[in-house]
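Note that this complex is displayed minus one protein chain, with the remaining chains in position.
Note that the chains are named A, B and C in the order they appear, and that numbering of residues resets to 1 at the start of each chain.
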Amino acid sequence: MIITCPYCGPRDSSEFVYREEGGRIRPDQASTDQAAWNAYVYDRVNTAGEHDEIWQHSGGCRAHLRIVRNTVTHRIVSVAFARDHGRPHERRKAETPA
Amino acid sequence: MREYSAYTLLKNALAGNRDWKPAWRKPDPKASYDVVIIGGGGHGLSTAYYLAKEHGITNVAVLEKGYLGSGNVGRNTTAVRSNYLLPENHRFYEHSMDLWENLSHDLNYNVMFSQRGCLNLAHTPGQLDEYVRRGNALRHSGIDSELMTVEQIKRLVPALDVSASARFPVIGGVMQWSAGTARHDAVAWGYARGADRRGVDVIENCEVTGFLRDGDRVTGVTTTRGEIRAKKVAIAVAGSTGRVMKLVGIDEMPIESQVLQAFVSESLKPILDTVLTFGMGHFYVGQSDKGGLIYGGALDGYNSYAQRGSLPLVEEVHSEMLALFPGLASVRVLRSWGGLCDMSMDGSPIITTGPLPGMYLNCGWCYGGFKATPASGWCFAWTIAKDEPHPLNAPFTLDRFHRGAIIDDKGQGATPNLH
Amino acid sequence: MVDQLSPLAPVLRPGRHALADHSVGVTLTETQPGSIVQLAAWRGEEGALIAAIREVAGLALPDGAGGGVSTEAKAGFGFAPGKFLVVDQDEGLAAAFAKAVAPETGTVTDLSHGRTAIRIAGPKAEWVLAKFFATDFSLPAFPLGSGISTVHHDIFAQIQRSGADEFDVYVFRSFARSFWKSLCHASEEVGYEVL
Partner (left out) sequence: MSPRRATSGGLIDRSRSVRFTFDGQDFTGHPGDTLASALLANGVSLFGRSFKYHRPRGVLAAGVDEPNALVTVLRGEAREPNIQATMLEIRDGLKVVSQNRFPTLGFDVGAANQLGGKLIGAGFYYKTFMGPVIGPLKGTRFWMFCEHFIRRAAGLGHAGTAPDPSRYERMNAFCDVLVVGSGPAGLMAAKAAAESGARVMLAEQDARLGGSANWSGETIDAQPANDWAAGMVRELAALPNVTLLPRTTVWGYYDGNTIAALERVTDHKASPRAGEPRQRHWTIRSGKVVLTTGAFERPLVFPGNDRPGVMLASAAERYAVEYGVLPGDKVAVFTNNDGAYKSALSLREAGCRIVAIIDVREELSEAVRALAVRTGAEILSGRAVTGTEGGKSLSGIKMQAFNAKAGAVSGDPRTIEADCLLMSGGWSPVINLASQAGAKAEWSERLQAFLPPKEADGWVGAGGFNGAFSLEAALAEGLAAGGEPDGDTPAVISYELDMAPAPVFEIAAGGKAFVDFQHDVTADDVRLAHREGFQSVEHLKRYTTLGMATDQGKTSNVPGLAIMANALGKQIPEVGTTRFRPPFAPVTIGALAAERYGEIRPERLTPMHDWHIANGATTYSAGLWHRPMIYGLPGETVEQAYVREAQTTREAAGIADVSTLGKIMVQGPDAAGFLDRVYTNMFSTLPVGKARYGLMLREDGLVLDDGTTWRLGEQDFLMTTTTANAGKVMQHLEYLLDAVWPELKVQLTSVTDQWAGASIAGPVSREILAACVTGTKVDNETLPFMGIVYGEISGAPVMICRLSFSGELAYEVYSGAGHGTHVWEALIAAGKPFGLVPYGLEALGTMRIEKGHVTGAEIDGRVTARDLHLDWMLSKKKPFVGSMMMDREGLTAPDRLQLVGIMSLDNRPLNGGAHIVEELDRDNPHGSIGHMTAACYSPVLGRHIGLALVKGGKSLHGQRAFISDPLRKRFGPVEIVSHHFYDPEGRRMHG
């Protein structure tokens, strides 16, 4: 598999490590919503098809990349820096007041 | 008279082998069953077999989307062992071992289970302590485990490099002698035949496309071969759990599907009579009765439903092979394949009622699915028949992750690709 | 000042290790720069940091990912978004940058002891490097002066093209001896000389 890092260009998949699903929402650091934390840590969409995920270019620039990749064909649909993809922790506010 | 024996083999040979019956019928699905099992792999078939044999429930269909045994039961490295650290795991796998030991007789089908042992090689004192901890845990549960010195290891596997100059010298190992290998396909075929002869309909080329519901309750399935109603619907589709659960409206699970590659070398005269694991990487190897070395390593490490591996992992695995067996450099790898693993968040499986009424779930097998086949089916059949788990699978719930009651043999946390 | 002890010292064997026909495909050198400094800009401050590099080191780094310049005594290149490696044969570069780079601009990290610099030069330099790194070393893909970050199994490396047939490889010091031995081994096929 070749992943085209937005900084380094096309590189072999051996330079990258898969980290997480991309769509998972980490609750705000101060959130006390236990269910949201549980879901964040343990539940996965695990799509068969186009899958939103975060990889790190650990053997290169070490940036985290938000990648959409088809898990059935391994074809990579898009790659962007994870940090440009909005900030997951801001998407959902704590549901139960602290 | 048993259907398969040396006598019937001779009798049939004399008759030109024209009288053998199909190993299982090829029935059309009926409109309804007491139990429908989705997944005609090892676990689904063994579940059907034990439902019929242990619980007298024979109005059962096993639905397989492709050919029978096309999933991981036919794509693994055939190792059977119960040497897990945690009691929840090793008790379960030891029950499996008990079933394995008599499986060929039970099924009247030679699954070629051979107890040639599984040896974990240790390379640092800390690692040896860790392995001894595990071995002692087994011994305290009545399961066999033995410490081996380097000299004993060398005698057992003369081709192994145990020199002190190795990059990671072997300093000892922990052996489970009752462990071994079995002929993987035969397990699927044996269970299929056993279930079939007890009245179970084993239905191939029948893909589930949706679930029939009555409110929350699951009442059957829609398939490429029509609607099938069932009092109970059981899912045993490890590798495809995510896909099937989405059909019933459950979009998130504590599971990632990942590819595990396996390899077989060309046939060689015997060189390795046990199963070995390498402690400074992720590598295991055995040799089949046909002579091929069967081996594998770590997961490719990313989500996949493709049954297709990546090249870097191929290179990694083979470098580990040579770290143990420098004499095998000119031996060649003949085949490789990829299996889809249901990697759970703690590396342990799920066998449970629910999560919806009328539904039963068996998944999350990670690497351990093949060796679990008998106990998985046995426990799942119990759970389906009695609507509650057997004590052996009671810890393997779906809600354990959220509760923090995790069963993490490797101590890696919710990082499936490290289990 | 105390000189740095090279991690390669016990395995560095200067001289020609040529083929039977006396040909030498690559020369290998440990360049032992006095300063290796990593600079990182906060987002939006890359321009200010590049300006600081010009001011302190006199290197005008071109725009674009991996852009760099290599001169006789100094070199610099981008190796990650907003991050640069600047190298000087003289010591003291980190201290100079610490003064010139404001906290609002970014950070300065001294790696003068932490990285080992190895130069591989000669007609077979691309061929030998290709044995290690899954990276395209051809001139169009890897222009003069530019740099990359890559990895050979466990050995992380930053590489700058310092000439048409010349590359400077920066590896972690603790891996340097292992890498050097592999490099010499891989160079045997084409003949090599250690300077």
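Rule of thumb we're sticking to: a contact is a pair of C-beta atoms (placed from the backbone, for glycine too) under 8 Å apart; a residue touches a chain by one contact, two chains touch by 3 or more.
Given the structure is predicted, the values throughout are model-derived calculations rather than measurements.
Visitor: Among the chains present in the display, which ones are touched by the chain that isn't there?
Guide: A, B, C
Visitor: In the complete complex, the non-displayed chain touches which residues of chain A?
Guide: 1-2, 10, 12-13, 17, 19-20, 26-27, 29-32, 34, 37-38, 40-42, 54, 56, 58, 62-64, 73-76, 82-83, 87-89
Visitor: Hey, which chain B residues sit against the chain that's not shown?
Guide: Per the touch rule, chain B residues meeting the hidden chain are 4-6, 8-10, 13-14, 16-18, 20-24, 26, 66-70, 74, 101-102, 104-105, 108-116, 123-126, 128-137, 139-142, 145-147, 158-159, 161, 167-168, 174, 180, 183, 185-186, 189-190, 204, 265-271, 273, 280-281, 289-291, 308, 310-311, 314-315, 317-323, 326-337, 400, 402-406, 408, 410-414.
Visitor: For review purposes, identify every residue of chain C that touches the missing chain, sorted by number.
Guide: Spelled out for chain C, the touching residues are 1-7, 10, 19-20, 38, 40, 42, 103, 106-107, 109-115, 130-136, 138, 141, 153-155, 172-175, 177-179, 182, 185-191.
Please note the rule applied: only the chains that are shown with their structure count from here on.
Visitor: Mind checking the centre-to-centre distance between chain B and chain C? Centres are C-alpha means, answer in whole Å.
Guide: Centres of chain B and chain C (C-alpha means) sit 49 Å apart.
Visitor: Which chain A residues reach two or more other chains?
Guide: Chain A, residues with two or more chain partners: 12, 14.
Visitor: Would you pick out the residues of chain C that each touch at least 2 other chains?
Guide: Chain C, residues with two or more chain partners: not present.
Visitor: Once bound in the complex, which stretches of chain C touch chain A?
Guide: 65-66, 79-81, 83, 134-135, 148-151, 156
Visitor: Residues of chain A touching chain C in their complex?
Guide: Interface residues on the chain A side: 7-9, 11-12, 14-15, 58-63, 81.
Visitor: Taking the complex as given, what residues does chain A use to touch chain B?
Guide: Listed in rising order, the residues are 1, 12-14, 17-18, 21, 35, 38-39, 41-48, 51, 53, 55, 69, 71-74.
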